Every structure is written in C-alpha cells, then in structure tokens.
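And now, chain A:
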Amino acid sequence: MVKKSVSDKQKASNRIGEVRCLNCFHRYKVPPKADKFVCPECGWEWRVSWVNPKLAKVRGPMWDKMKS
Partner candidate 1 sequence: MSLNRKLGIVDLSTGEIEIKPIPIELRKKFIGGRGLDMYLLYNHTEPGIDALGPDNVALISAGLLSATLSSASARTHVAAKSPLTGAVGSTNMGGFFAPEMTWAGFHHLMLKGQAEEPVYIWVNDGKIEIRDASHLWGLSTRDTQNTLQQELGTEVQVLCIGPAGENLVRYANVMNGIKNAGGRSGLGAVLGSKKVKAVVARGTMDVEIRYPEEALEYDYEVMKHISGTKFAQIMGKYGTMFIQSVTNSTGLVRTQNFQYNQLLDAEPIECEHIEDYTFGTVGCFGCIIHCRHRYIVDGIYDEGPEYTAQGAFGWEVGCNNFETVLMGNHLVNHWGLDILETGSMMAWAMELYEKGILTDEDTGGLKLEWGNDEVVLELIRQIAFREGIGDILAEGPKRAAARIGKDSLKYNIQVKGMSNLHSDERPTPALALGIATGTRGSDHLRSRPAIDLYHLPVPVLEKVYNNPVEYKGTFTSDYRDYEGKPWQVLWQEMMYMAIDCVGVCKYHCTFLSPNLMKFEHISKFLHYNTGLELSPREVWEVAERCYNIERMFNIREGFSRKDDWLSDRYFDEPTKRGLEIVRGRTLDRDKFNGMLDEYYELHGWDESGVPTQETLERIGLDQEPSHLL
Partner candidate 2 sequence: MQKVILVDQDKCTGCRLCEMVCSVKHEGVSNPSRASINIIKWFMEGYHMPMICQQCMDAPCVAVCPKNALSRDEELGRVTLDYDLCIGCKMCVTACPFGGMGIDTMANKVIKCDMCDGDPQCVRFCFPGALEFVDANAANLRKKREAASKLAELMSKVVAA
C-alpha cells in the first residue's frame, strides 16, 4: 500500500471514533460508549453502536422522528 507520512497517520487515527452524519455528511467524534448523538451541524439525532471500544458507527435514526 502507499506509504503514509506521520501526519497522515495522525490524521487517520484522529478519525477513529468519528462517524459521518448521514443527513449533512459532517464528520463528528462520538464520546466513548455513547449510544446516541446529535449532529452539531444539522441537529439530526442518530443511534450509535460500537464495533470495538475505539470504533463507532451509525446504527440508525430515531425512528419515531423519521416522518413516514
């Protein structure tokens, strides 16, 4: 693979724990163990799950707020 510089690696490790808001695409760091978060950019609330203690992913929306 392409060799990464130290700063690239740091950037990459800073993204650990980051999830992407599916509504506005803003990347946001989720506090450890949180099971939901509100996007600071657009205000959408997402449920979160943890792949491992450092890696979070969006689990789904708050279904009661998703208009049918």
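List of remarks:
In this text, a residue touches a chain if its C-beta (ideal position, glycine included) is under 8 Å from a C-beta of that chain, and two chains touch if they have at least 3 such contacts; residues count from 1.
With respect to how the candidates were assembled, all candidates are chains of the complex that A comes from, given by their letters.
Just so it is clear, the model here is predicted, and its values are computed rather than measured.
Of the numbered candidates 1 or 2, 1 is the chain that chain A touches in this complex.
The touching residues of chain A, counted against candidate 1 in their complex, run 1, 15-16, 20, 22-23, 25, 44, 46, 49, 51-52, 55, 57-61, 63, 66-68.
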